[in-house]
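Left out: one protein chain. Kept in place: all the others.
Here the chain labels run A, B and C in written order, and each chain numbers its own residues starting at 1.
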Amino acid sequence: MPEDKIAVYFCHCGSNIAGKVDVEKVTAWAAEQPNVVVSREYKYMCSDPGQDLIKEDIQKLGVNRVVVAACSPTMHEPTFRKAASDAGLNPYLLQMANVREHCSWVTEDKDEATEKAKRILNAQIHRLPFNEALDPIEVPVNPAVMVVGGGIAGIEAALKLSATGKKVYLVEKQPSIGGHMAMFDKTFPTLDCAACILTPKMSAAGKDPNIELLAYSEVEEVDGYVGNFKVKVRKKARYVNTDTCTGCAACLEACVVRKVPSEFDQGLGKRTAIYIPFPQAVPLRATIDAEKCLTLKGKKCKQPCTTACGPQAIDFEQQDEVLDFEVGAIIMATGFELWDPTPETRYSYGQLDNVITSLEFERISNASGPTGGHIVLKNGEAPKSVAILHCVGSRDENYQEHCSRVCCMYSLKFSHLIKEHLPETEVYELYIDMRAYGKGYEEFYKRLMDEGVHFVRGRAAEVSSVALSPEEEGRLVVKVEDTLLGIVRRIPADMVILSSGLAPAKDAKSVAQTFGFGCSANGFYLERHPKLEPVSTVTDGIFIAGCCQYPKDIPDTVAQAGAAAAGALALVDNPTVKVEPTVSYIDPEKCCGCHICVSVCPHTAIQYNEEKGVAEVITAACKGCGVCVAACGSNVPQQAGYLDDQIFAEIEGAMAL
Amino acid sequence: MSDQFEPRLIGFLCRWCSYNGADLAGTARLKYPPNMVPIKTNCSGRIDPTHILKAFKEGADGVLIAGCHPGDCHYINGNYRTAGRYPLMEKLLEQMGLEHGRVRLEWVSAAEGEKFQHVVTEFTEQIRALGPLGWGEQFHDESAESEEATKEAVPV
Amino acid sequence: MRYLYYPGCSAEATGKGYDASARALMEKLGVSLVELDDWNCCGATSYFSVRELDSFAIAARNLAIAQQMGDDELCVICNACYTTLAKANRYMAEDPKVFAAVQGALGAVGRTYDGNVKVRHIMDILINDIGLEEFEKHVTRRLTGLKVAPYYGCQFSRPMGAFDDVQMPTTMDRLFEATGADVITDFDAKTDCCGGMMMLTREDAALRLCHELLVAARQGGADVIVAACPLCEINLEAYQPRVNKFFGTDFDIPVMYFTQLAGLALGVDPKQLAIDKQVVSCASVLAAIPA
Partner (left out) sequence: MTELATTPQAKALHEQFCRDVMSMPGGEKIKICQQCGTCTGSCPTSYLMDWGPREIIAAFRAGMIDRVVKSNTIWLCTSCYYCTVRCPAGIKITDLMYELKRMAIKYDLVPKDSKNPAMTKIFVDSVHRHGRNHEVELMTRFMLAKDRGLPFKYWQVGLKLFAAGRLPLAAKNIRGRDELDKISAYLDAQEAKSQ
């Protein structure tokens, strides 16, 4: 065995590390440590000249172990391992010491930071002699991609991938794709009709030969790993044969259960028990709501739908199907939910008539909506005054701390629509800060000022029905401090629109768990890196796009969907992918066959070989958690890259100072 | 600097959640005491009692184990193994004469930089209050023979 | 059932009816209220303006007595007393410095309090310990058709929200629904402020607030307003003539402690509930209730 020749590189990271850690002192100290043959410092190790230092030392000095003290390995470990590899050194003989995120950035005192940096570095110097050369495991990649969520983000990603010839499975929970955008009337700030720009994409996705649409379906289980995911999808029973149903809607006419609140119309309109959520639905197929259908509830019904259906597509016996798919990458585009303003009781949502959410207003103002696009109150009259309340459930420590980004602009859009339909109606926008940050947004804001909308800077205190003056009689009253005037105003309004924030889907957490990644503190999916990998997750091969990551407008959503599609394509367009070799292995000589490791392995990657009486690791299935190593009474399984000796050495190094 | 007792701590962080949570604390420049050196493993379920004993033997005054929240484990249920094993480890250490509170298990997600800061700050203070452990010196004073014996005595 | 009971200073004067009716109501429900021995003023809001610690410490003297009497719960009727006593508990639990200071202050008078006496509003006990089902069993005179405006006031669930929603409490609504009354559930002003002590220092401000409350009650068609705090009750009831004088209105709405009206539903003698001590006549309410 050749002697260990360790090289230490200490990165300044500009002043990010050097501003807190005495780099020269630590570098000089490192040079004195056992096995260290060279110790250098450099301003930016990740730069080309920085990487060249490593390469040169490997080639010229015969360095055979490297430690780079710099940022988090999640940032640049691949960079430096590639440099080592280019110079002919096995990349797994390089370790990083995280002296930025775990040291210089979190420590107040310079001396303390310097001492801690030494301990962190020393742990790796001690570890390196125990590192072994490892070879990444190369696995084949399945070229198909699954897109979960059929809103504008999912549709866009699916279409982009299909255009490259890849097979795409587009999974949507609802009976139709389209998502929230399909409910909107106009889009800000250009006022394009949402349906006009969305429906062509929906129907393109529906017809695309490369896209297999799995509407009314949900992902139940995900297994496997990058390039090789195995996904179980539950296709819920529609009780309608989608192959023969033509979407003619004759059954809807016939159905006797006619007063089911329409989800698509936010409960403002009614639908039948057998229904098509909206006329442009894709796939244009009927679905029976099992909770409302008399037959399916076991009650008496003459089943006029069956009679009305020409192609005899109705099938009350239909069952859920569970389908298995294998894909190389997954794109999550599961969207958002509108924040339910019921808990914000001071706005009286659900208590007082004509206090509505923004999504309800979208339907009211939509020509295909429950009022035929007429902006009217519950009693059918046109409002003479409308107040739009910003930041409901947003920017509020009691509910959601985040800014939902789109509410200011959609509120302005509402103002415009009201002014367009009802020029005489007074419109009040009650805002804290007007956030018109996008292209054309500020101009739109100015246009609305010009249109005579009243802008009141202040967050509404409450919505009440108590009239204190004849003007307020029989109306809603919004109490607000006009902070620019420093007075409290009582604004009489006939309609109050609550510009509710965007919330993570209620099942976001459990969906993220199913797919094996996490959520941010605000509940939206957590991206791998907020700046540089905003569409990746910590799980290789799983990407995110749209509002499931964070509230965003349509242009940003579409852009992100494209980025996620490109990310997935960059993976599945290759025949193989390299995965980390930090897997477990079992020495059959030492194994006593007690089965403990078999029982604890989360991925059933350990099998008991009856013939030999020992446990065996299926390398392709092992994901490298190391649970078996810790569970074994005799420490027989070992995990490459995380050997006990390596961990012990790290501890020794960290504690030696 | 005052001459108060500065505990020496080891923190085992799982790579997917807690290590990233610690990174996030860094990115957000949240300050906490410098006493703990982090050691990365893929999963908190990789940690076994020998690692903890080793840390104490090398002179640590406290050991933190941080993993993904229940249900969030990158390896489906590795952290449940950690959670299941933890009380046994505690008991074992107690029997070896270690006072309660020297080992701590925490769930820190990748999004919880602030929690990581709080946990480390609190844990440092907790160990500061308990005072030095001194097992390291004890071990080093003893002969190599008894050291071997201790290794043997460590069940899993 | 038995609870240690803290009447509060008003119970000896303007709020006599609250005290009397609370005792009578609980007795009817088979619950005995044992008065806290030698209790002192909770400190009210005024003490907060002197020194926060004084307020916590004198509040804690009551809790120390409760602890000494071997109880771990204290039933309180007045919203303000409830909030003040509960707040002392909360701040002692949250802030070790407060805890230590209060310990010291109590030690100076030979008392000790460990922070473990739970302060309970009488409504909390009615809803959560006795329960609406049990309460309803005792209803002998259903208040069918009586329009009740449930007025909670500020400090019923604010800022604690310990047993009811902090913004929109509903326990009183539910209690009177159990009596068969026609509760104005959308009574919009149910947690608005009555003006409190400002009735003495800034009468104009307090009257304006009472006026708004009375307008809201009338808008809802209230036959009676029920209150859960002596200060709310006195402001709304006794100052109705002043409101009328100021605003040119003609309010004459009966105002009762909620325990009085609940007592009536349980068939307690009006005299025992001190209903005759109300200054706005409750005759219309009594007349509306079937015998």
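In the analysis below, a residue touches a chain if its C-beta (ideal position, glycine included) is under 8 Å from a C-beta of that chain, and two chains touch if they have at least 3 such contacts.
Worth saying up front: this structure is predicted, and the values here are computed from it rather than measured.
Though it is not drawn, the left-out chain touches A, C in the full complex.
Only one residue from C:C9, C:V139 or C:A162 touches the chain missing from this view: C:C9. Within the full complex, the residue among A:M75, A:I137, A:I432 or A:A521 touching the omitted chain is A:I432. The chain not shown here is touched by just one of A:A133, A:V488 or A:I618, and that residue is A:V488.
Within the complete assembly, residues 9-10, 12-17, 38-41, 43-54, 57-58, 61, 91, 94-95, 101, 104-106, 108-109, 111, 154-155, 158-159, 161, 166-167, 191-193, 195-198, 200-203, 205, 209, 234, 238-239, 241-242, 276-279 of chain C touch the chain that is not shown.
Residues of chain A in contact with the chain left out of this view: 346, 391, 395-398, 432-433, 457-462, 479-483, 486-488.
Assume only the chains that are shown with their structure count from here on.
Chain pair with the larger contact count among A-C and A-B is A-B, by C-beta pairs in contact. Between chain A and chain C, the centres computed from C-alpha atoms are 48 Å apart.
Residue positions of chain A with contacts to 2 or more other chains are absent. Residue positions of chain C touching 2 or more other chains: there are none. Within the complex formed with chain B, the residues of chain A that make contact are 72-74, 98, 100-103, 105-109, 111-113, 115-116, 119-120, 123, 509-510, 512-513, 516, 518-521, 526, 538-539, 582, 600, 602-603, 623-627, 629-633, 635, 639, 642, 644, 647-648, 650-652, 654-656.
Residues 343-346, 348, 351-352, 464-468 of chain A are the ones touching chain C in the complex.
Considering their complex, residues 165, 167-168, 186, 188-189, 212, 215-216, 219 of chain C touch chain A.
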